[in-house]
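Quick one: structure below, then a few questions.
One protein chain omitted, others in place.
Moving on, here comes subunit A:
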Amino acid sequence: MTCPASSPGGQRLSPGDTGSYFCYDNPAALQTQIQRDMQVNTTKFMLLYAWYSWPNVVLCFLGGFLIDRVFGIRWGTIIFTCFVCIGQVVFALGGIFNAFWLMEVGRFVFGIGGESLAVAQNTYAVSWFKGKELNLVFGLQLSMARIGSTVNMNLMGWLYSKFEASLGSAGPTTLGVTLLIGGVTCILSLISALALAYLDQRAERILHKEQGKTGEVIKLTDIKDFSLPLWLIFIICVCYYVVVFPFIGLGKVFFIQKFGFSSQEASAINSVVYVISAPMSPLFGFMVDKTGKNIIWVLCAVATTLVSHMMLAFTMWNPWIAMCLLGLSYSLLACALWPMVAYLVPEHQLGTAYGFMQSIQNLGLAIISIIAGIILDTRGYLVLEVFFIGCVSLALLSVVLLYLVNHARGGNLNYSTRQREEMKFSHTE
């Protein structure tokens, strides 16, 4: 199983997803402007990310159910894309009316659509490409989404300054207008969703192809059957992603203040993680497929992230190095970690396991986003980085434990590909 593109916000598909991915990181690209124009501290600013994650604590379980039983894939995609559009518009209106609470509502609505849209897009991909170039599609999916994030990081700041110049002043209105323009990408997503629905319906008519289903069966009672290695994987997942996304959310000001970068440069470096992830995710997926040994790759990825954060915290070395390392390790981890769940859990529990994993990941992101904001306001960036280092260290500890537990139980998480093939043959014999 190649890199499944299952990372937060990971299950996203082009081009419909590019819009939602573009808008997900609007706050990071405009952090200085939002904090200044809406007059909020970092804690409140990070609520824009927290409110995105809160609905997904629950929706990760419901998304598949809603698509399979309630809406169907076509209507599901359209509805979720509508949520994304409406959410972004409400977010922008919060700026225009100078009401931060309205911005938070907008992000909440956006969040309802965003993650569930990912599930829908994955279902489309499986429905159209299963047994053919599915891995390539997943890889391209992720690449397109990353391109959306990168463009956001580099474009929004510039767009804001252009509006500031033409409207004559900075302020909440300028912010709102900039966000509305950014929201145009969500309109493009909606158009894509409508086009996809039309093409899918046509395919059903012509090819007698059934509507895609997620195939996920969510039974919360299955959670009690999860093994220790699986819980360790959950811990790694939560502890790892909370040091990537909240960091990127707050990174722009860090690069401006500590390293003296200009606003444009800081946006560019903040987007490096996504820029690298776009081409490297399929490559790493291919590599992990060929070599196996997932736990070792996860260990490498977590250790590299630890080194990266230590460089950012304790040195004045050029941060491009650290951010490139972060981008590489982030891509590698996604490809090596998520497939391990499939090795530990029978197929009928896979939906529950992935749903639970995404759910607690969103919970972790929601909570840690707020904590990161509080730490930054009271103690500054060094303490924040040390906090992140502590989280990565916890992930590292979990990986080591996972290795030991897996080794002790004779588990197959760290088998090389050859060993897995041999196992398959010996089972069929």
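Note that a contact is a pair of C-beta atoms (placed from the backbone, for glycine too) under 8 Å apart; a residue touches a chain by one contact, two chains touch by 3 or more; residues count from 1.
Everything below uses one rule, namely that contacts and distances are computed from a predicted model.
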* Hidden subunit of the complex - UniProt protein name among "IBH1-like N-terminal domain-containing protein", "Gamma-secretase subunit APH-1", "Polycomb group protein FERTILIZATION-INDEPENDENT ENDOSPERM" or "Glycosylated lysosomal membrane protein" -> "Glycosylated lysosomal membrane protein"
* Of A:Ala170, A:Ala203 or A:Ile360, which sits in contact with the chain we cannot see? -> A:Ala170
* Where the complex has a chain not shown, which of A:Ala301, A:Leu396 or A:Leu413 is the residue touching it? -> A:Leu396
* Structure fact -> Per the whole complex, from A:Val253, A:Ile370 or A:Leu413 the residue touching the absent chain is A:Val253
* Contact set of subunit A toward the excluded chain (per top definition) -> 36, 39-42, 170, 253, 257-258, 313-316, 376-383, 386-387, 389-390, 392-393, 396-397, 400-401, 403-404
